[in-house]
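Missing here is one protein chain; the remaining ones are kept as they sit in the complex.
Labels run A and B following the written order; every chain starts at residue 1.
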Amino acid sequence: MIRLENVTKRFGDLTAVNDLSLEVGKGEVCVLIGPSGCGKTTTLRMINRLIEPTSGRILVNGQDTSRMKPEGLRRSIGYAIQSVGLFPHMTVAANIAVVPELVHWETHRIHHRVEELLQIVGLDPDEHGPKYPAELSGGQAQRVGVARALAADPPILLMDEPFGAVDPLNRMKLQGQFLRIHKELKKTVILVTHDLDEAIRLADRIAIMESGKLVQYDTPENILARPVSKFVHDFVGTDRALKRLSRIGVKSFIKPAAAIKTGAPIEEANRIIGRGRSAWLVDDGGSLTGWVDGAILRHGQSVDQAAVKAPSADIAVTESATLKEALSRMLGLGFRSLPVVDDDGCLTGELSLADIEAATSDHERL
Amino acid sequence: MKRFLAGSGLLAIVLGLLVAGCTGYNPAAKGPVVVSSKIDTEGGLLAQVIIQMLRDKGFQVTDKSQLGPTQVVRQAIISGEIDIYPEYTGNGAFFFNEADSAVWKDARLGYERVKVLDRQSNNIIWLQPAPANNTWAIAVPKALAQKENLKTLENLAAYVNRGGNIKMAASEEFVSSPAALPAFQKAYGFTLKQDQLLTLSGGNTALTEKAAAEGASGVNAAMAYGTDGSLAALGLVVLDDPRGVQPVYEPAPIVRSAIYEKYPELAGILNPVFETLTLQTLQDLNAKIAVQGQDAAAVARNYLVGKGFLK
Partner (left out) sequence: MNLRRWLAPDNVAVVGSIVGLGSFLLPWLNVKPNRVAAGTGLSLPDAAGGSGAAPILVLWLVCMALSFTVKGLWLRRALGLASNLVLVITLVLAGSAARSLSESAGPFSRISPDTGFWLALVACYLLIFASRRAGDASVLWRSLMSWSGLAVAAILLAAGWLNSLSIMQELAIQGDRFRAELWTHIILFAGSVAAGAAIGIPLGIMAERTRKAERPIFLITSITETVPSLALFGLLIPPLAALSFAFPALREVGIRGIGATPAIIALVIYSLLPIVRNTFVGLRGIDRGVIDAAAGIGMSPGQLFRRVKAPLAAPLVMDGVRTASVQAVGNAAVAALIGAGGLGAFIFQGFGQQAPDLILLGALPIIALAVLVDAVMNALVKLVTPRGVTRSAP
């Protein structure tokens, strides 16, 4: 879909990008990452010709980009940047409508598309459409930026630190949203970031750059398992094993969990818990409310006395969490197993530390 | 983009100049003749006299009176921006750097000299002057004159020399020009010390006369011009100059030779009028404008009608 052939960019004496060759397949997410000044942003901006290469070719869908009109090329490529750059004198809806208007969509179609996109990025069209960028929070603005990039339904999306200007919590949320949207829309995405965790979470393939050269271009698993040079090895860090865990979802390792209803008769509770150390406490609706201590229960007291009430937000992880989050929670709580809940807080299963260890060593061996 | 910039710039310049030059251009009448004057009462009066006479005789006249100070008006006529304005014969001494020459003390000799010089150097024709010597003078409040019996500059010299209290308001030019105060002092034998002078940078007799009349800053004498209209109204008297120290300053219309050659009848129109403007007449007319506050054009018109030059 996108191919860079021996692309070089020189600014006077400085070589920013040095003989870079790279191919990104259709629907793939390619993340460019590297230390400051490695040339990743320059590379990105050469794809939509905001910067012109000194030598080499860039082909989009087999066509040489240097032969197209720059404006035409850019209108067929979505572009989202860190500072977002929403037009402050236009409403959110007008901002999103810019590219469709540039390519002369009819008004009705544009209006429909704006609504659709706002919903995709999780903003209510009636509430946020007429707002001006100054009235948006950082996270909201970033989402509008993505919506604007997607407005004319371009097959390719270029993103330069698109989640960079938000706080870490919102950043995680935005990354999750990105994955969801990508699963639905399947655009070819080239994304620049300096955050390795983000790269690992989002990329199909990661391109690590150093001083203008492409050093390794592979899947995150391969880069973590087999770094090709000392630089890459140091770059990904010595916690490679942990980093890998963020690629694996909780869903792959979830197991059925023993659950005791509040107010259940003590015989039933004993039966469920057996010789186990503990079981999870749920209410009538199945929502997690704490756990039951097995030792206290076996000494013949009521369920209530053996129950330890705790909010599910403190002790559980959601189904969409990664193993890395689960491990972090376990270590924080001192548990060996963790309940997994769905979006409503209902218990759906559990995860054990042993499973996570197995996951880590399994992959190590591959 | 560059073309747009160049085009808009050019358009702007052209627009600006067109706006600047919106004078009415009427090809039917004689002229147009541009009449101007310096910014003062007498200049305005004489300009109006000239304008109304010319218009009555069928000239299309552009009124650019009260144009600016002497330098600006002089430059304007030399470069052809204006065609006629009233100038003083004695000023020839400054224009042609002949301040020491005695010729300027005589009315006729001075006039003939400046007439020749201006024609030779600047192609400017001097018409007949008015018999009014609007020269530099020293004026004192009536009360002081009566008390100390001051009628002439000789009296003043005596008063100063015996230690009388004097403080004179005058322009920078009056104080330093050899033909002015230094000449008075030399001829009559007195000297004003620095603290007996209040020097202003502009040659404004209205200001100096007002200061003397009101006694501002202790001033009790003022530089004045012979035909100033405010003198009587302010209660000031001019001290006589029996030794004839000052150059003669008679106002005359001066014309660019190109215009004069085209319309030689100008002399016949203006000379008879200027002949009637005596010192007393000019003082009265100036007073009407400055003191009574009448419009210069109306004063000029009334005078001309009264004398029969206009219907």
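Going forward, contacts are C-beta pairs under 8 Å (C-beta built on N, C-alpha and C of every residue); 3 or more make two chains touch, one makes a residue touch a chain.
Worth saying up front: this structure is predicted, and the values here are computed from it rather than measured.
Colleague: Where the complex has a chain not shown, which of A:93, A:117, A:149 or A:341 is the residue touching it?
Modeller: Hidden-chain contact among the options goes to A:149.
Colleague: Among B:76, B:221, B:239 or B:269, which one touches the chain that has been omitted from the display?
Modeller: Going through B:76, B:221, B:239 or B:269 one by one, B:76 is the residue touching the chain not shown.
Colleague: For the chain left out of this view, which of A:90, A:272 or A:296 touches it?
Modeller: Answering carefully, the residue with contact to the hidden chain is A:90.
Colleague: Which chain A residues would touch the chain omitted from the figure, given the whole complex?
Modeller: 45, 48, 50, 71-75, 78-79, 81-91, 98-99, 102, 132-134, 145, 148-149, 158
Colleague: List every residue of chain B that touches the chain not included in the displayed model.
Modeller: Its contact residues with the unshown chain are 4-5, 8-9, 11-13, 15-23, 25, 36, 39-41, 44, 64, 66-69, 72, 75-76, 79-82, 204, 206-207, 209-210, 213-214, 230, 233-234, 290-295.
Following the convention adopted for this analysis, only the chains that are shown with their structure count from here on.
Colleague: Centre to centre, by mean C-alpha position, how many angstrom separate chain A and chain B?
Modeller: Computed value for the inter-centroid distance: 90 Å.
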